[in-house]
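Yeah, one chain of the complex is gone here, protein chain that is, but the others are all in their spots.
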Amino acid sequence: MPGPAALAAAAAEGKHGERRYAKLEEDEKPLSLVLFSGTDDKLTAAAVLAVGAAAMGRPVNLLLQYYALEAFRAGNVCADHALAWEATREDSHVIRAHPGQHWSELLRQAKEVGEVNIQACALSMDMFHLKQADLDPLVDGVEGVAAFVASASDGQVVFI
Amino acid sequence: MPGPAALAAAAAEGKHGERRYAKLEEDEKPLSLVLFSGTDDKLTAAAVLAVGAAAMGRPVNLLLQYYALEAFRAGNVCADHALAWEATREDSHVIRAHPGQHWSELLRQAKEVGEVNIQACALSMDMFHLKQADLDPLVDGVEGVAAFVASASDGQVVFI
Partner (left out) sequence: MPGPAALAAAAAEGKHGERRYAKLEEDEKPLSLVLFSGTDDKLTAAAVLAVGAAAMGRPVNLLLQYYALEAFRAGNVCADHALAWEATREDSHVIRAHPGQHWSELLRQAKEVGEVNIQACALSMDMFHLKQADLDPLVDGVEGVAAFVASASDGQVVFI
């Protein structure tokens, strides 16, 4: 799996590069991801989006809800979180055999290269009777959905 | 579960409040949600996003497709719509025991505090042989996907 530098290089090589960078100044709008699912494939997809956007200089906000929040419990991050139900046995074998970095490692890298803020959803915290001390140190805090919507400003919001 | 006023207050208390409200005038762009899944956890996540955005003065558009549309059948709204397949037995117990408001009640509140428009997807209506009279009064009308895309304007579009 490519590191942030490789991802940024890949972006620069995009075949529609000129058009793509025409609005560079607008690229600083945040990318906001609501993580709902807690399966390793969706968490990886989310982490790759986060590291890609962070490498391009965009602020990234993550809000952890429901099963994604559970995946960020302290001591639980590197456990097997299953894959989407539609993964066949062959898919599982191939996905697990891929030598890419773990999604938690990708998020750590994203935090190193950019402005990445990971918040636990206050409502889900209450629902699952969790306190921030129960969560992995990757999580920066706890916030409500309205604060998340406000922080999203007029950047993109993606639900995963 | 907090009411709209509490959500708005939570937003105002966001720790990045200054940055977050820097572009307040842009917050009036609509938030558009495509509801595809019909499980209670995803419908709750969607309703909380809707009420949060509505409390902040943003127009909210919802488009109901497939299993989400079925969840809005008249008389079916408060039925048990199951949870995501990845919910464990323990998760289900905890989620069902949480004293929060039902997603339909949250949507009703969102309509009271803001401009919230709930449309059934014309294609799904046709697929499931439904007429608007078959749906809960929360649903304001029936529209095509192109009309929904047009109404989304340049606000965010979230698929849940």
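We call the chains A and B, going by the order they appear; numbering starts again at 1 in every chain.
We adopt the following convention: a residue touches a chain if its C-beta (ideal position, glycine included) is under 8 Å from a C-beta of that chain, and two chains touch if they have at least 3 such contacts.
Since this is a predicted model, take the numbers as computed values, not measurements.
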item	value
Interface with the undisplayed chain - residues on subunit A	1-2, 7-8, 10-11, 13-17, 19-23, 26-27, 29, 31, 41-42, 45, 48-49, 52-53, 55-56, 58, 84-87, 91, 94-95, 98, 100, 155-156, 158-160
Where the unshown chain meets subunit B, residue by residue	34, 36-39, 65-67, 70, 82, 85, 117, 122-123, 126-129, 141, 143-154, 156-159
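The definition used in the following text is that only the chains that are shown with their structure count from here on.
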item	value
Rounded Å distance, subunit A centre to subunit B centre (Cα mean)	22
